[in-house]
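Here's the structure we're looking at; comments come further down.
Just one protein chain is left out here, and the rest sit where they should.
Per-chain numbering from 1; labels A, B and C assigned in written order.
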Amino acid sequence: MTTATATRPEPGFGVYNLKLGMWVFLLSEVMFFTSLIGAYIILRFAHPEQFAAPGEVLNVPLTAVNTFILICSSVTMVKAFAAVEKDDQRGLQLWLVATIILGSTFVGVQIYEYIHLFADGFVPNAAEYSAGGGPLYGSTFYLMTGFHGLHVSIGVLALIWVLIRSMRGAYSPERLGGVEIMGLYWHFVDLVWIVLFTIVYLI
Amino acid sequence: MNWLLEPSVSTFGPDIDQLYYIILIITGIVFFVTEGLLIYFLVKYRAREGRKAEYIHGSTRAEVIWTAVPFVVVLVLALMSKPLWDQIKEPSLFPEGAYEIEVVARQFEWEARYAGANGEFDADDSFTLLNRVHVPVNQPVILHLEAEDVIHSFFVPDFRVKQDAVPGRRIPVWFEITETGEYELGCAELCGIGHYRMDGLVVVQSEEEFEAWKQERVAANGGQP
Amino acid sequence: MQNVDHAPPPYMMIWGVLAVLMFAKVGVSLIGMPQWLSIALLIMISLLSALLVALYYMHLKFEPKKLWILAAVPIPLVIIFLLFVMQDFGGGP
Partner (left out) sequence: MSQTAIKTDWDFPAFAGEGHHEVGFIRTYIFSTDHKMIAKQFLAMSLIFLALGGTLALLMRWQLAFPGQPLPGGGIFPDTMAPGGIILPEFYNSLVTMHGTFMIFFAIMPLLVGVFGNLLIPLQIGAGDMAFPKLNMLSFWLAVPAGFMMLASFFVEGGAAGAGWTAYAPLSADGEFTGVYLGQQLWLGSLFILGFSSIAGAVNYITTVINMRAPGMTWFRLPLTIWALFVTAILVLLAIPILAGALIMLLTDQTLGTAFFLPAEGGEPLLWQHLFWFFGHPEVYILILPAFGIVSEILANGARKPIFGYFAMVLAIIAIAFLGWIVWGHHMFMSGMNPLLGTTFMFTTMVIAVPSAIKVFNWLGTLWKGNIHFTVPFLHAAAFVSLFIIGGLSGIFMASTPVDIHIHDTYFIVAHLHYVLFGGSLFAIFAGITYWYPKMFGRLMNTTWNRIHFVGSFIFYNLAFFPMHGLGLEGMMRRLYDPTQYGWLAELQPWNVFITYAVFALIAFQVIFFLNFIISMWRGEDAGPNPWRANSLEWSIPSPPPHGNFERIPVVHRGAYEYSAPGWDEDFVLQNEPPSEEAVQ
């Protein structure tokens, strides 16, 4: 028996370890965001008077654009993966750079939004902004968007790391695990934002 | 110290106790059967020279039986519990014409508020008591539990009554006591340093005594709430 | 994935669909329709978008069935949690 078949998982999932590990990790992320989003939904049900209608406090057009940017970054990420599948090193790096730029833009816009909201007095423990008064709106808003932003920021750092490795020629069609799991994480963060954007800004 | 409960003095107390005894008997049987079998097998099948264990992998029929029987048993227990639970805790089923008192918990005391003649808790002739609750006997009583700081729990063992008082909520509890007397009240939810000394007294009085006592309190307060 | 046994996924098309869906959501939210309807629409659209991301960008569509099952494990838990807890706060169906 050759080593190649011996290390092959017997029944297994037919998915290599790193990818499986990333998927498994993302499941725990689902639960993490569930607890944050769940808290938001429940507090909003319990105290509707503390929450403002869409657009009253938050800048929906700006964030819509920002959402669009994040969606674009997902397509550039998937393009990077498609490039490495074809051993297109240049394409890989270009698309990665594009993703990094879009990702940082997203974080930048979010920081800009935070600064404005802060200036307007909408802080995590703000009492003035919402209809009935009370800090729940600010608390939940910053909690959810903040943790999402943290995930994007970590993603950008990881992307930079992947970019550096790609410039050292670390990836090829046979060795693209690093790009693929990076993509999984990135798309997941995008997916979470799609949900967050809807329930935080639009509902 | 034993498996029997102290007698209870509320109307639903004996029902709770009865349910408790039913569960005690069922689990007691399960306990003796399973532990008995365990010991029996340990003794009977202890290792002996030259004997081999039997090569048995299981039995579908046995699995079905010991899945189905416990399932039926616990289902019956749940079905027996449900009506009693609803009777005690479901506000829409609370008895009519109950005497209502407001009980506010705070670190580390209980404050009972009695409504004035107009039924308001902040009327001129309403009054409060500290660490004491007077209630009439043989009449349903509803306590509206509130908490000012942290969660406390209103617990009168002899009544089989327990309910958390949660800040920000107003939670009704009802009971009807069948014997006059003084009963100790405790706080069952950890509420800080003084949790262990948050005791009080529930005084159950006959209808007349209760009315007289109330008049006395109102008079003593001189109309000051 | 390198022995490509399926056509390359339509990445750009998905991107277009996602963008359209996103702006559709903004539209739904801004034009005044009954709240229950807009909430229902918004949730449906965002779940659809999320599904597209998972299926195409995260390649779930091309992964073994077993991975699907694994990935679906949290979903019932999330639903159960929200449904149950909402009962306790005046919300919920």
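Remarks
The criterion applied here is as follows: a residue touches a chain if its C-beta (ideal position, glycine included) is under 8 Å from a C-beta of that chain, and two chains touch if they have at least 3 such contacts.
Worth saying up front: this structure is predicted, and the values here are computed from it rather than measured.
Within the complete assembly, B:His195 is the residue of B:Arg132, B:His195 or B:Lys214 that touches the hidden chain. When the missing chain is restored to the complex, the residue among A:Gly12, A:Pro61, A:Gly108 or A:Gly121 that touches it is A:Gly12.
Considering the whole complex, the residue from B:Ala98, B:Ile142 or B:Ile171 that touches the absent chain is B:Ile171. Where chain A meets the chain that is not shown, the touching residues are 1, 4-18, 20-21, 24-25, 27-36, 38-39, 42-43, 46-47, 50, 124-125, 127, 134-136, 138-140, 143, 147, 170, 174-178.
Within chain B, the residues in touch with the undisplayed chain are 1-3, 5-6, 12, 15-16, 19-20, 23-24, 26-27, 30-31, 34-35, 37-38, 41-42, 45-48, 51-59, 62-63, 66-67, 70-71, 74-75, 77-78, 81-82, 84-86, 88-91, 107, 149-151, 153, 155, 157, 160-164, 166-169, 171, 184, 186-197, 199. Think of the hidden chain as still there; on chain C it touches residues 2-3, 73-74, 77, 80-81, 84-85, 87-89.
The rule is short, and it goes like this: only the chains that are shown with their structure count from here on.
Centre to centre, using the average C-alpha position, chain B and chain C are separated by 45 Å. Centroid to centroid, with C-alpha atoms defining each point, chain A and chain B lie 48 Å apart.
Multi-chain contact residues of chain C, defined as those touching 2 or more other chains: none present.
Touching chain A in their complex are the following residues of chain C: 1-2, 4, 8-9, 11-12, 14-15, 18-19, 22-23, 25-26, 28-30, 38-39, 42-43, 45-47, 49-50, 53-54, 56-58, 63-64, 66-67, 70-71, 73-74, 77-78, 81-82, 85-86, 89-92. The touching residues of chain A, counted against chain C in their complex, run 13-15, 20, 23-24, 27, 30-31, 34, 38, 41-42, 45-46, 54-55, 60-61, 64, 67-68, 71-72, 74-75, 77-79, 82, 85, 173-174, 176, 180, 183-184, 187-188, 190-191, 194-195, 197-199, 201-203.
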